[in-house]
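A single protein chain has been omitted from the complex, and every remaining protein chain is retained in its original position.
As written, the chains take the letters A, B and C, and residue 1 is the first residue of each chain.
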Amino acid sequence: MQYNISIKAEKKNLKKVRTFLENIFTQMQIPELERNQLILVVDEILANLIIHSAKNDIHKNIDVAFYEKEGEITFEIYDYNSPYFDITQHKEVNLQDLKKQKRKGGMGLTLVKNIMDEVEVYYKDNTNIWRLQKRLPFLLLKNKSK
Amino acid sequence: MQYNISIKAEKKNLKKVRTFLENIFTQMQIPELERNQLILVVDEILANLIIHSAKNDIHKNIDVAFYEKEGEITFEIYDYNSPYFDITQHKEVNLQDLKKQKRKGGMGLTLVKNIMDEVEVYYKDNTNIWRLQKRLPFLLLKNKSK
Amino acid sequence: MNLSIERQANVYLLHVEGDLDASSSIILDNAMQEAIQRNEKAIIVNCEKLNYISSAGLGVFMSYLSDIEEKNIFFALCSMNEKVKNVFDILGLGDLIKYYPNQDLALQAAK
Partner (left out) sequence: MNLSIERQANVYLLHVEGDLDASSSIILDNAMQEAIQRNEKAIIVNCEKLNYISSAGLGVFMSYLSDIEEKNIFFALCSMNEKVKNVFDILGLGDLIKYYPNQDLALQAAK
């Protein structure tokens, strides 16, 4: 079972994606904290793509795919609006620097990397594909007990 | 905003699709009766495709897309497992005939056609694309009042 | 979906619960077949707790109407919620299948 949601690059759509995921995760009986972390991760990436990549152009599309397989959650987020984003160049945020610089941003990707087991971006057909994975072993137990 | 759900051709997935749509339609504040009709329509087509087209082969995929635009609900259902299905050849069910023949099936497409404003199947890239549309004018009013 | 059977005098009461779709209709099918084979005088299907029905569920009833007529069995559905009744009505099944808004009315008619 794979779920997709396609949105226009508008910040007000962030809430819609969160509600969409909340529904799916509740159905999957993922506990509240994990549910929130997974939703947060997608919210962070989408916010980045809306702001830095699509630059709030509401005619631009972003697609989110979600599936679960053998106890592993995978998100794929398709960004059609940016050259290759080399996430391997991204460094963990330094909070003291952030404070000194009075910057409002800069913590999103750090959060994402801390929550997920795997965060990769690869570039194909002019598209940055963000693949985010997290193992939730209890999902496996639940499936087995069926 | 477009939603997609991709399932394996297994009857037990019908319930999952219904729950998925129920969540979206509840969020859209579509009233209960209309919500049920829309869910029913997708359920009927998917059941047909699982049984008649994918023949219960759980390795076969079926995709469902959903979007709303200007007060019109559109479903697109992608069937990769069947030659062109010419729906224009389908005739409204005759209940007396059904009773005489003791058939269990035969009412699905009639239901679908009665509920939706537009039911078409077109064939492209070895795929039957079922497009089902229904106008729900009150959605338009809701959007305007935002 | 869940089925339970209740007897009231000469009436075989089938309570259906949950979702009746292409996946679960086989359960109803077996129960209907069993009820008809027992040569019951009256079969009433109480749909009070039926949340959802698709054509596969309604098709089960349709497929036994001829047998029911031959065997002179009283057959009726009752107590559908608004959603389920709406599907029943769209297909015009009221012309072929008796329907009562509650179980008491159905039981009275069965006498």
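By our rule, a residue touches a chain if its C-beta (ideal position, glycine included) is under 8 Å from a C-beta of that chain, and two chains touch if they have at least 3 such contacts.
Source: prediction; values computed, not measured.
J.: The complex has one chain that is not drawn here; which of the drawn chains does it touch?
T.: A
J.: Check each of A:36, A:74 or A:133 against the chain that is not shown and name the one that touches it.
T.: Final answer for the missing-chain contact: A:36.
J.: For the chain left off this view, which of A:59, A:91 or A:104 is in contact with it?
T.: The one listed residue touching the chain not shown is A:104.
J.: Extract the touching residues of chain A with respect to the undisplayed chain.
T.: Given the touch definition above, chain A has residues 11-12, 14-15, 18, 32-33, 36-37, 39-40, 43-44, 47, 50-51, 93, 95-96, 98-100, 102-108, 110-111, 114-115 touching the missing chain.
Methods note: only the chains that are shown with their structure count from here on.
J.: Please tell me the distance, in whole Å, between the geometric centres of chain A and chain C computed from their C-alpha atoms.
T.: 48
J.: In angstrom, rounded to a whole number, how far apart do the mean CA points of chain A and chain B lie?
T.: Each chain reduced to its C-alpha mean, chain A and chain B end up 30 Å apart.
J.: Residue numbers in chain B touching 2 or more other chains?
T.: none
J.: Among the residues of chain C, pick out those that touch two or more other chains and give their numbers.
T.: Within chain C, no residue contacts more than one other chain.
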